[in-house]
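Right after this comes chain A.
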Amino acid sequence: MGIEAILIINKSGGLIYHRSFTSPQVDPSNPTITSTTKHTLNSNDLLILASTLHSVFAISSQITPKALQLSQSNINYTIPYHPYVGVANPQTTPKNNMPTKYGSFKGDDYFKEPFHNWNKSGLKQLSTDQFTMYIYQTMTGLKFVAISSSVLPSGTGSGENNNNAGANTVNINGSQYNMGSQIADNLLRKVYCVYSDYVMKDPFYSLEMPIKSDLFDDRVKSLIDHLL
Partner candidate 1 sequence: MPQYFAIVGNNDCPLYETEFHGVNGKDTMPQSLKELNPFILHSSLDIIEDLQWQLQPNNRSMLSGQENNGSSLLRGSGPGGVLAGFEAGGSNLASGFLRSTSASFNNVSLGPSSSNVNNTSSSNAATQQLLKNDNCYLSRVDHFYGHVVTAYITYSGLKLVMVHCNVNGVADGTNSNNNNNSSNSNSNTFNDSNNQVMVTGSGLVSVDDAKCKKFYQEVHELYVKTLLNPFYKLGNSIDNPEFNTRVHLIANKHLRAR
Partner candidate 2 sequence: MPASRIYDHSLLPHGKTQQEVSLSVMTLLYQEMIQRLYKQSDSIEHFQSKLNDVGYRLGVNVLELLNYRASVPVSIISKAKDLGNTMSNSNTVITNNSTSNAPTTSSNASTLSNFIDEFNSLGKDIPRMKRRDLQIIDILQFIHGTVWSYLFGHVSSDLVKAQGNETEYRIIDNEPQWTQFISGARNQLHYESCNYMLCGVIQGFLKESGFPCDVSAHWQPSDEQPQRIVFLIQFHQQVVAREQLRYSRA
């Protein structure tokens, strides 16, 4: 899946980081959407988008039906680890052009174990027929948002009729859905790792303020670049 943009929203709903990764050429599967139309969002729009997302996130956690909340106790929120999402795979990449360290993580990957999802009742995923949005929330309320150009296949596997204006019926339990969501969570958790290194350990960064670090930029870029 191609990641179009990464957003980071702080705990009070302000946009503190935005970066888009769109390539100039038009996606053949979505001829109606060109890269020029995507760039029409200005910074003000982005701020509105971020705060709207934040509100919707809060609302969605409130409107979870009581019955569902009660039955949630036995839901497993552990997200499995997918190896080498966003980093070079040592098996397939030649040794010499591989970075050896990832900040405080000395191994060949940021983490190697399944992790817990803190986002229990909020918005996790937003699907339209033109893009999919994944949200990863941290314990402190920080939200990492990835916008992907790949569109969820409708439950029966007919992924071709993307231009169908009607709402797709999504099979929540479908393996395709789980896979995409899990990979997105793995990726966004790595962005979170990079954030905790290059943003939180920068003495000249003040909390809740926009992130302006070229090192952080570089690391996020390399994560996206390594994504298959």
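How these were chosen: all candidates are chains of the complex that A comes from, given by their letters.
Assume contacts are C-beta pairs under 8 Å (C-beta built on N, C-alpha and C of every residue); 3 or more make two chains touch, one makes a residue touch a chain; residues count from 1.
Keep in mind it's a predicted model, so treat the numbers as computed, not measured.
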item: Direct contact with chain A in this complex, candidates 1 or 2; value: 2
item: Complex contact set, residues of chain A against candidate 2; value: 103-104, 196-198, 200-204, 212-215
